[in-house]
Each structure stands twice: as structure tokens, then as C-alpha cells.
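Here's a structure for you.
Every protein chain of the complex appears in place save one, which is left out.
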Amino acid sequence: MGNTFGKIFKITTFGESHGLGLGVTIEGCPAGLAIDEGFIQSEMQRRKPGQSKITTQRKEEDEIKILSGVFEGKSTGTPIGMVIMNTDQKSKDYSHISDKFRPSHADFTYFEKYGIRDYRGGGRSSARETAARVAGGAVAKMLLQHFGITVHAYVSQVGELKLDKPYQEMGLSQAEDNIVRCPDPAMAEQMISYIDEVRKSRDTVGGVITCVAKGVPAGLGEPVFDRLHAELGKAMLSINAVKGFEYGSGFKGVTMRGSQHNDAFYQDGDKVRTKTNYSGGIQGGISNGEDIYFNVAFKPVATIMQDQDSVNEAGEAVTVSGKGRHDPCVVPRAVPIVEAMAALVLADYLLIGRTNKLLI
Amino acid sequence: MGNTFGKIFKITTFGESHGLGLGVTIEGCPAGLAIDEGFIQSEMQRRKPGQSKITTQRKEEDEIKILSGVFEGKSTGTPIGMVIMNTDQKSKDYSHISDKFRPSHADFTYFEKYGIRDYRGGGRSSARETAARVAGGAVAKMLLQHFGITVHAYVSQVGELKLDKPYQEMGLSQAEDNIVRCPDPAMAEQMISYIDEVRKSRDTVGGVITCVAKGVPAGLGEPVFDRLHAELGKAMLSINAVKGFEYGSGFKGVTMRGSQHNDAFYQDGDKVRTKTNYSGGIQGGISNGEDIYFNVAFKPVATIMQDQDSVNEAGEAVTVSGKGRHDPCVVPRAVPIVEAMAALVLADYLLIGRTNKLLI
Amino acid sequence: MGNTFGKIFKITTFGESHGLGLGVTIEGCPAGLAIDEGFIQSEMQRRKPGQSKITTQRKEEDEIKILSGVFEGKSTGTPIGMVIMNTDQKSKDYSHISDKFRPSHADFTYFEKYGIRDYRGGGRSSARETAARVAGGAVAKMLLQHFGITVHAYVSQVGELKLDKPYQEMGLSQAEDNIVRCPDPAMAEQMISYIDEVRKSRDTVGGVITCVAKGVPAGLGEPVFDRLHAELGKAMLSINAVKGFEYGSGFKGVTMRGSQHNDAFYQDGDKVRTKTNYSGGIQGGISNGEDIYFNVAFKPVATIMQDQDSVNEAGEAVTVSGKGRHDPCVVPRAVPIVEAMAALVLADYLLIGRTNKLLI
Partner (left out) sequence: MGNTFGKIFKITTFGESHGLGLGVTIEGCPAGLAIDEGFIQSEMQRRKPGQSKITTQRKEEDEIKILSGVFEGKSTGTPIGMVIMNTDQKSKDYSHISDKFRPSHADFTYFEKYGIRDYRGGGRSSARETAARVAGGAVAKMLLQHFGITVHAYVSQVGELKLDKPYQEMGLSQAEDNIVRCPDPAMAEQMISYIDEVRKSRDTVGGVITCVAKGVPAGLGEPVFDRLHAELGKAMLSINAVKGFEYGSGFKGVTMRGSQHNDAFYQDGDKVRTKTNYSGGIQGGISNGEDIYFNVAFKPVATIMQDQDSVNEAGEAVTVSGKGRHDPCVVPRAVPIVEAMAALVLADYLLIGRTNKLLI
């Protein structure tokens, strides 16, 4: 269980850090969608390791291959199968940690759960699995684009460095202009220096990603349990290293009064709109047509280039030594993953929404 | 879609604010569990309206009736059906808002989604539906208790009033000793006065609930998408008025270094434990045997006793006037709901966990 | 698991033979459908016990009550909860079989599965649970009717008495004119006499129900696993006492040559049609617009008014004595159940079908 996401438009993924390859099966993509393989590949590039000095220097080409479900450039309605072969899977010796539990990694919990574990690079618990999500999310994005919906994420905090500008005041696509993926050039520079410094100190640091979806029609969401923001929250919390999720006013909304927080409705042409948007575009778990926005908190990466105390499978005290090529901060590469998961939720709810009324 | 929660131990609910009744069907409760109807009813009392001066004064008895699935005091493995008849459903006239959209309520979004809405008290979007969750959660709690797992929630913040003590320093069950459900008596008093003041100013305010699960065995969680904390997050975000979720170090963890944040392992008798618990009892989406703890942010209640600008179904500007009996702050009554949803997730994952290994 | 049927339009049922009541929650019924409570009740009458001399003489009123999901006569899109209270549940003493396994009943298997069983009237394994299906199916029928789809079932065989007329040559609604529900009056009379004779010999006999769905649009079905006929087959096989399912040419088709069996296409106005219909209206698991028809085989009822050898929970040889009021042949009352399950499948697939293409 746990390797499928979605209800109608859904992905099932497989693959671990050091197996032969990863894959994703996309079910429920409506027939007739133009599938741009180049776009999928370009999304893969945004996530792939080795893309800048502030990410891991590991090399993976992350080349996707579509095996099914697309004919003459269009989706056929049948499952779209894609694979990404691992090219780097034999390059490293893991014997030094094969029986040790790395602190704040999933080594111990996988061992407890399954009684066996693939110790090479964390196996399935490695963020490598998110490559398959990005491939699936790219198809979701193409579907959304067809209906005029866009999803943009960016880095809004690294350690204590917090961007306080509201998203409306920035060009969101500018986030792609720098390696940390922050749309404010000055802050981006600070963040890059900071991450580089953390890296040099053989340590890691956390961050926050903000995501904004525009053009989402009113009416998407499936209360009571599958509220739109509940599914978005689950999607985000399912990404490696995520510790928190808030949408609209979020944790800050707690201190507000109802009279401040309520978003007054007004009529704008033939559309009902709200004057403020503390609701984050979602009311009662259903989109209201305003921008959807939310924050995702990422912890500092667990792999640090320092010696740490731990135990091994035999219960003996051991030292885990930092080694290898790892990210000092996960958020720059997590931006496309956040977008992918958000796109998957929206694509799914868009299709589910077609079944709500008697006539459509 | 959206009215079922869980995979093995799962609940399906029905019912709205002013229908004849609510109901819950519990599937997957293992056979042989002693079912204490009195305990279920006592959980209902903790949630029900009219319980104190700082909650709504509406009266609902919330009496549950078990229709199936229990024989001679024990679960039989077949679905447990329970109903709660609405006793207050005809007491009010809703004609004054029948075509108006109340700000930050779900009136508009339900109307957009379904093209029709039950305007009486919010219909299905009313927090009244959570009564069925509490009934289901009570059975989940009995299952957990059988395996030595406990779930306790409490109010840790109301508006700006924030309890800064860690949960370890308080007796969690003391939360039930006061009407705001905060385990610190001094803070509880402040919170009560504050909510009462907000109520008198015809306004509302938000709050935070903290929840702690103890005794959860290592190994529960279903990566990659159904990580334990992702499902807990979804469960919490599915509760009315929730805007955010964080577990372990949460949003604060963002500013930490990996070297601080990592939880070092040590051997404690025959158990592997961690020295700190920034992980919040979950690593890689799987429980590690430490306490699981998380925070849930609630916005201020949308119904305020003040006039507000809005529009109606015809797109005309209207005034929505505050009326009726509503909660000035939702958190005191939301404590048992948070516990119920957490218990449902844990019961479900406990059973799923039985299928992970070849031999158990 | 196993108490929910359907994917979008789905029902979850609870209730056993001698509990307080039964219930069904219908999720996914599109908003805006006129719900005729009288029609639901009339479907219940067709299934209820005591309706004629050839059914059980047990009395149950089977009165349904709608608790939610319908407002001002229309579905609101939220779950429709219905309950049927058991009125006869205390009328009988089951102590004589409380530890005995009745042959070809589910007493032994429930006991093995759950380690506990509700021995009163078979508990959940009683066909009493199908009352909830009929209530759910009645709502599905109203949805289908809105789209011009009809579902008619009838008894086509009782013991060796087999109706050899194709369904096209009979008025299907005439099945309701007699107590055995066979649309051929002469055959109906024979069947009634035969069942009555079997009843007098304190025995039981099996039968076949044929079901025809008309007006199903081309394009419904979800290959590869959820082919339309596979889901119909599962739906039928989930009904008590069913031993077989075949559609179109069925088991007889085995002996045909491809050149006979293939259904040639021709153009009929703007519609593509087939000259023959050995496919039973389904090709590749997807409806082709022709009539869908299938047969369902029911075994003889296991409860007979005779002494039978068996064992008890302690493994001792015992005699099970026939007692009570039971059906000598299940098919007359099973006709509305077959229709209900077929309607549920078609309603579900109709809605799923809305998600197949990019534009609809």
C-alpha cells in the first residue's frame, strides 16, 4: 500500500535509489491530450541532481521513456507507463552503513516495518523516488494547462532567511532564473550564499516552499474527508523531509478575529469574488475560484558530513560517518516536486468534479 | 466521493446539520473487540454543543444507537452501523439566508459544486457531521487501547495566548478538568476569560490543538504516498476550520541545522530509542516507537454576530446578519474530534501493518 | 472490507438478520436528481418476505427512512443515508443452533474467519442484507431512468423448468404480473406449481434469473480489469446463493465458431449497430449500445425442513433440524436484487465514463 496517489487521475510508482530503474503508471489521463515528451523531460531536469553548486553533485541523467498510452502524440485513455533507468546505481559501496541506522533517516523504521531493508542509498526511502512523481506531475500539468490552470512554486525561506513579500508582488516564473528558485533576486542571492556556507560547514538546513495555483475553477474538492486542501496537504506531507503544511492564513490565522479573517464576497461582472483571500482559495474544502496558495516546511537534510552516534542492527553503539554527495538544503530541487504533487491533486479533482451534477 | 476515511479500518459517514439524522458505518473493526457503548456516548458528550459557557448554547443530545456489528458486547467483524438522530433540526428559520452566501462559509462553494444546496445550518458543511467521526473514533480508540496505544489532545493556543510548556511537563488528562481543555490550569483560566470576552464582542477567534499518541509500535506507515504523518495531516485538515498541520519540529524545524535536528539513536534495553524527538515519532513516514505529536491550527469561526457584506445567488449585494447560537472559538469542542481522527488513522495503520511481512 | 460497492456512485451497507436495523449510505449520486421515496419503497416491497405463498412467510415491513442527502425532493450531492429498522428481530429462539454449523450455510466459515459469530438467522450472511442493496439500487435506477436506461430481470428457470424463449419475444414488465416473476404466463404457472410442490416436500430448488439492460450508451466499461461485464459478474456473484454468471452467448458460445459468433457491424442512420448480439452488448469490456443481457444461476436454498447431519463448534456429530419460515426457491424475490445490483454497476460506470475524454 502507499504507492498509488489519486482516485481518477492517479499515479502508481515503483523504484528505489539503487535498483535498475524507476517507473510511473498514470491512469485516468483523459484521451486526446497532446503529450509533449520534451516538456516532461524538462521537468525532470528541474529536479535532477547535479544541477548547481548548492545541490548534490551526484549525476543522474533521469531520462524518461514513455512505453505506453500515447499514440501519434496524444493520450489514448489507457495507462501511460514511463520508466527512468538508474545509471548511477553501482557507483558506490554501502557496506560501511549496511547494518547501521543513520540518525533521522528511515533505516531503522524500514527495518522494523519489513524486517529487511535495502541499505543502498536508503532504498525506497530515498528522495530518488520523487523522480517518478515529477514525470507523472508533468502530465498532470499538461492537462491543467489545457484548462487554463497553472501551478507555480518557489523557495520562500531558507533557515532564518524568510521572504516576506506576498506572492502577488513577484513574477513567479522568475524563480527559475536562479539556482535556489526564489523569485526575489536579492533574497535569492542571500539564500545561495547561506546554503553554500552551510555546505562548507558540513551541515544542512531546512526551508519553506510556497506554491500558488491560478485559474482553478470554483467547485473542486470532495468534502467531508477529501477536502481539496486536505488532499493537497497529504500530497505535500508525502514528500521526503516535509514537516508541515498550511494554506491561506495558515498558522497565523489562529490569532485573527473572525471579523478580520472572513473574506467578504462581491460581484465582479458575472463572477462572485472575495475582497481578501485568507481562505487561500478554498472554503469548506472546495475551491472558490480565487488563487490557491500554501506553504510547505522542509526539515534540514538528515545526511550531514559529520560523525554521529548511533546503533546498529545488533544494538551496538556505532559511529556513522558522513560521506558522499548530498544536498545541503533540499528546497531548490523540491520546487518541481511540490508543483508536481499539486498538479496531480488538481488534475484528479478536476475530473472527479465532472461527476457531481446530474447534467454537465 | 469523500465520505469514507481509511483503508482497512474505515468509516463512511452521512448526515447534515438539519436532516433527520447522522450515521457512521465502521468497516474492518477486527472481530472480538469488547465494545463499550457507554464509552462511545461519553466521547459524544465531549463534542456536543451546549457543554459550557464558551461553546454554542445549541442543544443536541447526540445519543448514539448501535444498529449492527456488535453481538453479546463484542464486535463480530461485520460493519458496525450507528445512527444519531437530530433532535434540533426544525427549530430554526433559515429563510433569511437561503439565497445568501455567508462570508468564509461553504455556501458559495457548495452551490458552485452541486448547483443546489441545503442552506439549513450549512447542510453537510456544518461541523455537525463531526459527531459521526467521534462515534467512529471512539471504536478506534477502544481498539488502540487493547494494544496499549493512547491518544490525547489539548488546546495549546487561543488567539495570541500560547502555552509554551512542552507536553511532557503536563498531565495530559488534566485537559479535561476545565472547559477550554488546556492542561495548564493558569493558562486555561486566561483562555476561558479571553474566549468569553471575544464572545461578548460578538466576534470569534482561532486556536491550536496539540495531539500526542503514546505507545505506537515502530513500523506503522505506508510510504511513499501514505506516510503515517501524511495521513494524519490529511485527517486533521479534513476537520472543519483547520488551516495548518505540523508534526515534530514542524515549521520551526526549518531554521535548524541538520546537526541539531537529527535524533541520535541509542540502545535502551532491547529497544532502539532516540535521544531527542524532533522527528515527532515518525521517520521516513513510519513510526519509530517514540511519542507521535503534532499541532493543528484552527481559524476563527466564520459565523460572527455582526453584519457583513456579501452577495446572493442572483449576484446582488446583500447584508448577512449574525444570528443564532454559535461557538466563539472552535478548539475546546474540537479536541475530541482531533483525537477521533488520529485514532482512526492509527487503528487503520495498525491493521495494515499486519500485512507487511511474510510471517507475523 | 467488502461492504462497499462501486467507485463513484457507491453504496456502503451495514446490518444483519437480527440486529436493530440495516442501513445503506449512497455516495456519489449527482446533485439535482429527483428522489421519489415512494419508488424506493415499492422496490423494497418486491423483495420483502411474505409476499406470496411461494416465498418465506416471515413478516418484515422493510420500511425505508431517508436520513440525509435529499433536500426539497432532490439529491444534494452529499451522501444519502437510509435505514430500515428490523421489526422481527426478537421473534425467534436460535439457541438450538447456536453452536451448530448448518450445512451449506456460512456458519462454519464465519466462525473460522472471525472466531465469533452472530448465530441468529445467519447474522450478516443472511440474505436480509440485500434489503439495503435494493434501497441503494432504487436510487441508481432513478439515475438511469433520467438517462433513458432501463434494467429488467425475470425468472427464466426453476429446477429443470427452463424458459427457452428469447427475451425479445416477451414483454419483460409482465414478469411482475405473477408471483414467480416469469414473463411467460404459461411457464410461470408451471414454475409456481413446481415450487409449491418442492415446498411441500420440505425441500428447496435452484433457478436462473435473466437480466436485460436497454438504452445503455456505447462507451461504458473500464478495461482491463474493470470490464463492464466483469463488474456485472462480480455484482451478481456477490448475491447470496449465486453460483454462476454468463453474458451474451455465455457458456453456449464455447461451442460456436468465430465465423458464426462474430457480430457484424452495420450502419443504422447515425448509429453503428450489430446484426446479431452474441456479444451481449459488451465488446472488449465496453458497452457497444446494443442490449446488455446476462444469466445468473442460483443454487437451491440451504435451509431445508429436514434433519441433516453436521458437527458443532466442539467437533461433535449433531443433527440440524429444519425449522422456521424459509423460501423454497430464492429466485422470485431475487429478481429485484439482480436489478438493483445491475443498476448500481451501470450508474457507476455512467459517471466514470464522464472522465474518459478530454472534452465532454
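All chains are identified by letter, namely A, B and C, in their written order; residue positions are counted from 1 within each chain.
Operating definition for what follows: a contact is a pair of C-beta atoms (placed from the backbone, for glycine too) under 8 Å apart; a residue touches a chain by one contact, two chains touch by 3 or more.
Given the structure is predicted, the values throughout are model-derived calculations rather than measurements.
Enquirer: Which candidate, B:Gly15, B:Gly28 or B:Gly206, sits in contact with the chain we can't see?
Expert: The one listed residue touching the chain not shown is B:Gly28.
Enquirer: At which residues does chain C meet the chain that is not included here?
Expert: 1-5, 7, 13, 101, 103-106, 108-110, 112-115, 124-125, 129, 157, 159-160, 198, 203-208, 218-227, 229-231, 233-235, 237-238, 240, 243-251, 253-267, 270, 272, 274, 278-280, 282-289, 297-304, 306, 308-311, 315-317, 352-353, 355-357
Enquirer: Across the whole complex, list the residues on chain A that are touched by the chain not included here.
Expert: So the residues of chain A touching the missing chain come out as 1-4, 8, 12-16, 19-23, 25, 27-28, 31-32, 65-69, 71, 74, 76-81, 83, 113-118, 120, 123-124.
Enquirer: If you put the missing chain back, which residues of chain B would it touch?
Expert: With respect to the unshown chain, the touching residues of chain B are 8, 28, 30-33, 77, 143, 146, 351-352, 354-360.
Definition applied: only the chains that are shown with their structure count from here on.
Enquirer: What's the distance between the Cα centroids of chain B and chain C, rounded to whole Å?
Expert: 38
Enquirer: Quick check: how many Å separate the C-alpha centres of chain A and chain C?
Expert: 45
Enquirer: Listing for chain C: what residues touch at least two other chains?
Expert: 8, 28, 31-32, 77, in rising order.
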